[in-house]
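A protein chain is absent from this complex, but the other protein chains hold their places.
So that you can tell them apart, the chains are marked A and B in the order they are listed, and the count of residues begins at 1 in each.
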Amino acid sequence: MERIGFLKKEKIEEYLQSLSKKGELYVPVDVGRAVKFEKYLTGSSICLDRPPTLPPKSVIYPQSERLFKFKFKKDEGNVDLIEIEEVEDTKKRIIFGARPCDSAGFSVIDNVFIQTDTPDVYYERRRMNSFIAAKACDKPSAGCFCIAVGGGPFDDSGSDALITELEEGYLIEAKTEKGSLFLDWELIEPGDDHLEKKLKKKEESERLLSEYLGELKKIEPLDPKTESFNDENFWKRHLSKCISCGLCTYLCPTCYCFNITDEKKIFEGERIRSWDSCMFFHFTLEASGHNPRPDKFKRFRNRVGHKFMFYPEKYSQLIACCGCGRCIRFCPVSVDIREVVFELQKPRRV
Amino acid sequence: MVELKEKISEVFRDTNLVICWREGFDPIHATPHFVREESQIEDSIFNLFCVHNLCVYLPFLKEKAGILVKGCDSRTLIQFLQEGLIRREDVVIIGISCRGIIDVGKLMREVLYEAVTGVSIDGDSIKVKTVSREREFQLTSLLADKCKICRYPNPLIYDHLIGEPVESKVSWDMAYEDIREFEKKPLEDRLSFWTKEIGKCIRCYACRNACPLCICRDRCIAETRDPHFTSQSVELKEKFMFHFIHAVHLAGRCVECGECERACPVGIPVKMMKKKINLEMKELFDYETGINVDDKPPMYTFKAEEEKIKEHEL
Partner (left out) sequence: MPQESKKELRIIGFLCNWCSYGGADTAGVSRFKQPTDLRIVRVPCSGRVDPLFVVRAFLSGADGVLVSGCHPRDCHYSDGNYYARRRLEMLKRLLPFFGIDDRRFHYTWVSASEGERWQRVVTEFTKVIHGLGPLKIEEGEEIG
């Protein structure tokens, strides 16, 4: 089911206002030296001209999420006397202005949290109640490589609607049933006449990206037998410069690793789930004090392995990377994960 | 550039490891380059995009190394030596007199993050070619903020020196004008400024890990569960706590290389907090970080009679 509509540029403000009445609306906003998804308030100026610094991941999968509250009625530690207050979250959330790679990121997370025998209720509930409209990219940004990992600047996987910015307005295509939410408005005009322009834009955008990428045009999942993968010297050669911060994982639309902690104050507290990063020492630190991944080389190897080897192995060759390029664009020391994967796949140097 | 490579070769023969720069994934990004083989020397560069403070790796290296430092970076080495974090005989320093570097984040924002395919610098102007167009900027408009108020363009410690000495006309007062200006704001405005800025923090710890003087790294109290100094929650107060930890632990130690601010993906002016403390250190103890190897950081020592600290009356 595909439906097409068109929104005039000057009507965008009015349109967003109507959308925000249907649920909690999140749009990319310039917060000063960064673009971030924030709740839409009347007068917020939406920023669509550059890729958001942070993906909208946190709207559906918050950086820290309360799972439940607890209270010890009498003495601390007596499990029989504990009161638990669950979190009920049925809010409708609408994301307008994600990028196709951001939506693709949700598809990667869905496999882990929803498409399994034991779905994660917290994520599933939020995901099912969310509506995502992605804005197609006209031009590649620094470090972009979505087409190399099976996506594309006009790809719609994970999105409910796809928006193309044309000169006079926005072409909005509903890609799922949920996507109708973005079209059921009086402001929306029929859009079929603009389809041709969109296809032209798409072609142009894909051409620009593949020219920009050059030899890095295609990245395949890593073969589990890749020899360099287990070679310590390989990682030393390429990752000595890594400073082991968590920027790459926290900015990644597909990274979903988390930690669960009880934050307690005397008699009451809450159990929260928060993002964790495989780039941190504490990620694998065991209670005994032993750490199987004590140095940055092993940690980075895990990150590459997870995205390009273990995940594809488990989920029918799907790479757990959407090619948004944020980890490259914003890395303080410009570590390029594409280069690392590319080097891994090269026949071994003698 | 020939001089640079010659110097690196010379040092490499002695150390078997030189930390320098090479071109990164695009023409406006340089990336740290660990030269461990003779053949890698060829890739080394020094240009306006060599923004990193390479000293960040030194305290954790278990081997002798050669290192390239700009004027500002060289202060880090002096601070390391003051605190006994490295041994002088373990480093061979190639100093570079520097006329300033480019704020790459700002440049990326100027071109709306469009992929850059080429750059050419001609005198005072810089032409940046992106996938869709070409733009020209004045170099001064893209200069990193720290370079505009740089008082140490020439390395303060080195074994080899590259480039002609550069003169700086910046005074102490000029360098800290921004802090004084900020302090003129009413208290509530300052709190709401930091609430907004620190509210953006995602606690990725890039500022901490990019900081050469944050040497706790894997043992940082912002992450340990015991003591439980910060919770995992993303509440504002936890973010504040982390930034206080970072600032307070750098009291009298921060050399203002600005790496924290540069590394921050969401653009929090992290360096301001440290500059404020440095300003106080100067006032209270007449101490400036990273200038003299024989100095002692003020928080590592005391005087029975403090000239500048008065008892506070209620």
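As a working rule, a residue touches a chain if its C-beta (ideal position, glycine included) is under 8 Å from a C-beta of that chain, and two chains touch if they have at least 3 such contacts.
If you're wondering where the values come from, they're calculated on a predicted model, not measured in any experiment.
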Of B:Asp14, B:Glu38, B:Asp124 or B:Glu183, the one touching the omitted chain in the full complex: B:Glu183
Chain not shown: contacting residue from B:Asp43, B:Glu177, B:Glu235 or B:Asp286: B:Glu235
Sites on subunit B contacted by the missing partner chain, in the whole complex: 182-183, 187-196, 199, 221, 229, 234-238, 240-241, 244-245, 247-248, 251-252, 273, 276-277, 280-281, 284-285, 298-299, 302-304, 306, 309, 311-312, 314
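Everything that follows uses one rule, which is that only the chains that are shown with their structure count from here on.
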Separation of mean Cα positions, subunit B and subunit A [Å, integer]: 30
Footprint of subunit B on subunit A - complex, ascending: 31-34, 36, 49-51, 53-54, 62-64, 139-144, 208, 211-212, 237, 240-241, 243-247, 249-251, 259, 261, 263, 272, 274, 277, 280-282, 328-330, 332-336, 338-339
Contacting residues of subunit B [partner subunit A, same complex]: 24-26, 28-34, 36, 52, 56-57, 105, 108-109, 112-117, 130-132, 196-197, 200, 202-206, 208-210, 217-218, 223-225, 231-234, 259, 262-263, 265-267
